[in-house]
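One structure is given below, represented as C-alpha cells, and several questions about it will come after.
All protein chains but one are shown in place.
Going by the order they are written in, the chains are A and B; count residues from 1 in each one.
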Amino acid sequence: MMYKTIFHVDELEKWGLALGNVRNLVNYCEANGDKYQVEILANAAAVKELKEQISNHSEAIKGLDEKGVVFAACKNALKGHEIKETELFSFITVVPAGVIELTAKQNEGFAYIRP
Amino acid sequence: MMYKTIFHVDELEKWGLALGNVRNLVNYCEANGDKYQVEILANAAAVKELKEQISNHSEAIKGLDEKGVVFAACKNALKGHEIKETELFSFITVVPAGVIELTAKQNEGFAYIRP
Partner (left out) sequence: MMYKTIFHVDELEKWGLALGNVRNLVNYCEANGDKYQVEILANAAAVKELKEQISNHSEAIKGLDEKGVVFAACKNALKGHEIKETELFSFITVVPAGVIELTAKQNEGFAYIRP
C-alpha cells in the first residue's frame, strides 16, 4: 500500500502536533511494510520554524527529512516574514505559492491533512 | 446522491463545532432523501472527549452514533493520553493511526473537513 499525504501547517504552534502526526504515519508504514510520500507544506507564520538557527523542532524536522519527508515553504510567506532562503534548513523546497502546492498535490492524489 | 465525508477533530474545543457540522450534514440528507457515510476521526487531545464517563458531549455523540455516524479514535493518541479502550463509548472504532485513516478514507473518495 502507498500512502500519499500533504500536511498543511500555517500556525507556528501547530508544528509539534504536525510533526507527531507525520511520525505516526511513517512509523505505521515502516511497521506494516507500506510505502509513503509525505510532504509538509508551511505557509503564513509557520515558515518561521524552518529557519535553521532558531527552530524549536530541529531534531524532529531533520529526522523526518532523513525518512524522505519533503518540507516545503511558501515563497510569499518567506517574503512576508523577511526570511531569506539561505536561512532555512538546506533541504527545504521553496514553492512559489503554498496554496498552489496544496492544490496541485491534491490533484495528484495526495490526501490533505490540516493538524 | 451519496455524501461521504470524514471530519477531523484534534482539538478538544472543536467538538461542539464538529458535532454541529455533522448534524447539519445528516439533517440535510434526511430532508433531501440523500444518503451519507460520515466518520469523525479524533486524534491528539481530542480523543479525551470520547471517554464515556467524562465526555461533555455524550448526548450528541450517542445521537449521531444512532444515525450511523462512525466515531474513530487514534490508538497513538489514546496511548499518549493514557486512555484505555474500555473507557471509551462502546461504539468507538480504534484505528492504529489517525493520519493513516484520514489518508485511506480520502483515497476511498471521502471528502475531508477540518472544523
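Keep this in mind: contacts are C-beta pairs under 8 Å (C-beta built on N, C-alpha and C of every residue); 3 or more make two chains touch, one makes a residue touch a chain.
The structure displayed is predicted, hence computed values, not measured ones.
*Asks:* For the chain left off this view, which of B:Gly63, B:Pro96 or B:Pro115 is in contact with it?
*Replies:* Of all options in B:Gly63, B:Pro96 or B:Pro115, contact with the hidden chain holds for B:Pro115.
*Asks:* Thinking of the whole complex, not just what is shown, which of B:Leu25, B:Ala72 or B:Ala97 touches the missing chain?
*Replies:* From the options B:Leu25, B:Ala72 or B:Ala97, the contact with the absent chain belongs to B:Leu25.
*Asks:* With the missing chain put back, which residues of chain B would touch it? List them for me.
*Replies:* 3-5, 17, 20-22, 24-25, 27-28, 109, 111-115
*Asks:* Extract the touching residues of chain A with respect to the undisplayed chain.
*Replies:* Chain A touches the chain not shown through residues 8, 10, 43-44, 74, 76, 96-100, 102-104, 106-107, 112, 114.
Operating definition for what follows: only the chains that are shown with their structure count from here on.
*Asks:* Centroid of chain A to centroid of chain B, CA atoms only: how many Å?
*Replies:* Roughly 25 Å separates the two chain centres.
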